[in-house]
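For this depiction, one protein chain was excluded, whereas all remaining protein chains were kept in their positions.
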Amino acid sequence: MNKMQRFIKEFGWPRLIIAAFLLSLFVIAPFAGVNIGTSLTDTIMRFSMNGVMVLAMVPMIHSGCGLNFGLPLGIIAGLLGGTLAMQFGFTGKLSFLMAIVLCTPFALLFGWAYGKLLNRVKGGEMMIATYVGFASVSFMCMMWLLLPYSNPQMVWGYGGSGLRTTISTEGYYYHVLSDFLNIKIGHLSIPTGSLLFFALLAFLMWAFLHTKKGTAMTAVGSNPIYARASGIKIDSIRTLSVIMSTWLGAVGILVYEQAFGFIQLYNGPFYMALPAVSAILIGGASVNKASITNVIVGTFLFQGIVTMTPSVMNSIIHTDMSEVIRIIVSNGMILYALTRKTEETR
Amino acid sequence: MIKKTLSQDKSIKEFVLNNLVPIMFIVICAICIPVSGYSAPALVQEMLTRIARNSFLVISLLVPIMAGMGMNFGMTLGAMAGQIGLIFITEWGVVGIPALVLAAIVSTPISILLGWMCGKILNNAKGREMVTSYIISFFMNGVYQFIVLYCMGSVIPIKNSAILLPRGYGIRNSVNLINIRRVLDNLIPLRIGTVNVPVATYLVIALLCFFIIWFRKTKIGQDMRAVSQDMEVARRSGIKVEHTRLLSVIISTVLAGYGMIIYLSNMGSMNTYNAHSQIGTFSIAALLVGGASVAKASIGNVFLGVILFHMLFYVSPQAGKNLFGQAQLGEYFRVFVSYGVITIALVLYEMKKRRAAKLGGLTLAKAQEEK
Partner (left out) sequence: MKKIEFSRSLLIRIIAIVLVIALGIVMYFIGRQHSILIDNKDIVIDSVTYPAYKLLEVKIDDQKAKELSKRDRIEVIVTAQKHTLTVVDSMKGTGMIVYDLNIPVKEDMMLLSLPALLAGLPIEKCLTHYEVASIAPPAEEEVIVSETDALLGDI
């Protein structure tokens, strides 16, 4: 009994409820006439789309910068890379590679500046991160209108200037990863390429966290006083973690776009940080602790709920309440994590 | 002599740094106003309307700042309560000033409940109240949607087909508030030249200002200041810290509810699912534009902020159109400016806090050395 209680306490009530909720969805699904195969395919597809962006949370959590609500900044870098690759006329598989290459300098630059900023506001990172994200997205809203893009697939057709709100990636990097080594078994279809790409990045992250720099990063986050005493340059490690997060955010949005098929500009990236943040928290991470397992478990649980609720709900009560459930679940999870740390330190 | 100019230089620099945000805004407004090409009476009329419309909401932010809890993003919760009050009066077919009062009465218990909840959660998240209250506003937005979009009409009795969705439950995207449109503004009509002055609304706002000034001097107001200075010291001197903080959030939420009712009655229609989330961001931005910081805000900041912020808000689309041929650009610009301002204000505040902590540490070390 005691063991059980302890398990529940460590695992956390919200997580338990969410896991039970998802499980019950899968149990109900066949009775509600929802095909498990397609649901599972959707879940895996979304997992592969969003995994990298959730992975982007890891470095900053490790270095003690908290949850990266400023993910939109990285997304902006990714969008710049993606649109530039198309503008320069790269097509097919090459365009994806070039998008990553082109987004990298932006991600490094933005991440560096963002990291420097966060070093000056230790303790208040999360709120400022949120607004750095918002400010950069709204700034780019103007830029998308003003920048001299000219690829006809991207700009408004009727003489006006500026990029479209949604741009199709058809002919460019549409499904380059998803269709690579795609496995089809009946209703089930597995985007192996995307999964492998995610696995590669996740492995690199895992490996990094076990290098000297990586352990230093963890030390900065978990015990800054000890880290300072052992001669680690806290600020530069933190900046490095922010740069990594930003770059992963940039690559993450490219992976998302290639599977989704569209680039969403303007208001699109505004709230993209929240699902990623709540996914990693659902996976068991806290404000100052996260692992690759948390990323995988969390993304799967979160995306599972996002895909399963609409279909199951719709067939049972004929009302699509999934949006409301998504809002409550994801923000409830973040709220839980934010209020928990004080209990630990007390 | 050199020393003097140096100190003068320093004081000017300090002044600019301390008032960076309002100064930036004045400069931007000074550029945008002529470009927009609005006439002076039009601007004055618009400003008078907007000050009347938004001040109450912005003032509701002052109390939690007093208690050291930063910008209360949870004011959105109060706005939701106000909107629920308005939905009910529309359903009941009540009109005019009585309708406003009734909506306020209906919103109060909801605001108190939501504020209490928000305060309880924030007491568990000391030191990061802002980001937590920000997420609370999102979370409660989900709950609000659940209630308004699914429960109203099915569980909560709403029958008026003008506000109910055709499917029989849920409130429409937009609710027409013709029943209370501008009733407060037109209660005491005053016309100077071509400009209409909403006297009654200003009286209500003045009343609230006096309340805030009076409140600062009460026992609770003093307690709040003590809590904002140092929670532990306050606790040792016998102040119920948690209770005081809770109270500040509840007061703010209730006031935000009333503010929202005034705001929407001026607008004349309600955007059921967006109005509240919009209002939180822009109210906070307005307060910061007025030179308030996360730790200190006065009534003066409120009015300066509302004037500057809304000046820009009003002129920027037209300025964008005249400069670049795109009104859209002006709209994006004002959104960017509001977020940029909040960012700068937050960064400045955190930097100042750190510097103060460092300075405090240094003086402490010095004092210990002297011993």
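Points to keep in mind about this one:
By written order: A and B. Residues from 1 in each chain.
The rule is simple: a residue touches a chain if its C-beta (ideal position, glycine included) is under 8 Å from a C-beta of that chain, and two chains touch if they have at least 3 such contacts.
What you see is a predicted model, and the numbers here were worked out from it, not measured in a lab.
Within the complete assembly, B:Arg172 is the residue of B:Lys120, B:Arg172, B:His243 or B:Arg354 that touches the hidden chain.
Set against the missing chain, the residues B:Asn18, B:Gln222, B:Asn271 or B:Ser298 yield one that touches it, B:Asn271. From the options B:Ser36, B:Gln83 or B:Thr281, the residue with contact to the unseen chain in the full assembly is B:Thr281.
By the touch definition given at the top, chain B reaches the unshown chain through residues 53-54, 89, 92-99, 101-102, 105-106, 108, 141, 145, 149, 161, 165-167, 170, 172-173, 179, 271, 273-275, 277-279, 281-282, 313, 331-332, 335.
Rule of thumb we're sticking to: only the chains that are shown with their structure count from here on.
Each chain gets a centre from the mean of its Cα atoms; for chain A and chain B, those two points are 31 Å apart.
For chain B in complex with chain A, the residues that touch the partner chain are 121, 124-128, 130-132, 134-136, 138-139, 141-143, 145-146, 149-150, 324, 326, 328-329, 332-333, 335-336, 339-340, 342-343, 346-347, 349-351, 353-354.
Per the touch definition, chain A reaches chain B in the complex via residues 69, 117, 120-124, 126-128, 130-132, 134-135, 138-139, 141-142, 145-146, 162, 274, 319, 321, 323-328, 331-332, 334-335, 338-339, 342-343.
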